[in-house]
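Here is chain A:
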Amino acid sequence: MLGLTVQQIAYIFQGAGWTIVLSLLGFVGGTIFGLPLALARSARARWLRVISSGLVQFIQGVPLPVIMFVVYFGISIGGFEVPALVAAGLAMTLYAGAYLGEIWKGCIQAVPKTQWEAAECLALTKPQRFVHVILPQALRIAIPPTVGFLVQIVKNTSYAVVINFFDLTYSAKVINNSTFKPFTVFTIAALIYFAICFPMSVMARRFERKLHRN
Partner candidate 1 sequence: MSGATHPMVRFHNLHKSYGRVEVLKGIDLEVAPGQVVALIGRSGSGKSTALRCVNGLERFQAGELHVCGHDLAAEKVDLRKLRQDVGIVFQSYNLFPHLTVEQNVTLAPRKVKGVGSAEARELAREVLAQVGLSDKVQSYPEELSGGQQQRVAIARSLAMHPRLMLFDEVTSALDPELTGEVLRAIERLASNGMTMMLVTHEMAFARSVADQVVFMHQGRVWETGPGDMLLDPQTAELRQFVGNGL
Partner candidate 2 sequence: MYEFDFSFLSDYLPDLINGVWLTIGMTVASILPGFLLGTVVAVARLRGGPWAQRIATIYVEAIRNTPLIIQVFWLFFGLASLQVHVGSFAAAVIALVINVGAYTAEIMRAGFQTIPRGQLEAASCLSLSPFQSLVYIEVPQAVERVYPALVSQFVLMMLATSIMSQISAEELTGVAYMIQSFTFRGFEVYLVIAVLYLGLASLLRVVLLGIAEVSFPRRRRLRTPL
């Protein structure tokens, strides 16, 4: 088929499976790391804001492949021998967390100030105000950009190829090396990425339009 054997195509798809695994890891890790980051970025305490914004600026100013390497070698100097998946997952967590934190900070701040004041007038405690009044509204605003960022996560897992993580990009590269049919191999890989990303892009846009209509 297309000058490739069934095994070779299956190998590429196997890589695609790991791309999805790493994407999910990145999203879950990014959420766990990004949520507190978003809160810290919009906190009252100055030191929290300074530290969190420094962290975000650092991660956003360094290429993801370099983050991958730093994490990869960082773990190994601790004397641990871990699979590339762990290093890649950690790097994706840092990367996704920094961006998601920024996105969500914006969503929290997009809730009108008067909502805080109104909640205060209802004698709600500060955590109550946040959980019951601000969060539901911020979540609604957050859905379109978050779905949009999922596309970035999936695409950027491809950078894990630099630490030889076995994903779609890696498997395609291996098959290309053995068959030297770059157009076929990388078109297949591109189509698989596209099949994962495009529906999410469309969804993000649809959510965005819906949000603007309301």
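Criterion applied: all candidates are chains of the complex that A comes from, given by their letters.
Everything that follows uses one rule, which is that a residue touches a chain if its C-beta (ideal position, glycine included) is under 8 Å from a C-beta of that chain, and two chains touch if they have at least 3 such contacts; residues count from 1.
Quick caveat, the model's predicted, so the values are computed rather than measured.
The listed chains 1 or 2 are all part of this complex, yet only 2 touches chain A. Across the complex, candidate 2 is touched by residues 58, 61-67, 69-70, 72-74, 76-78, 151, 155-156, 158-159, 161-162, 169, 172-173, 176, 180-183, 186-187, 189-190, 193-194, 197-198, 201 of chain A.
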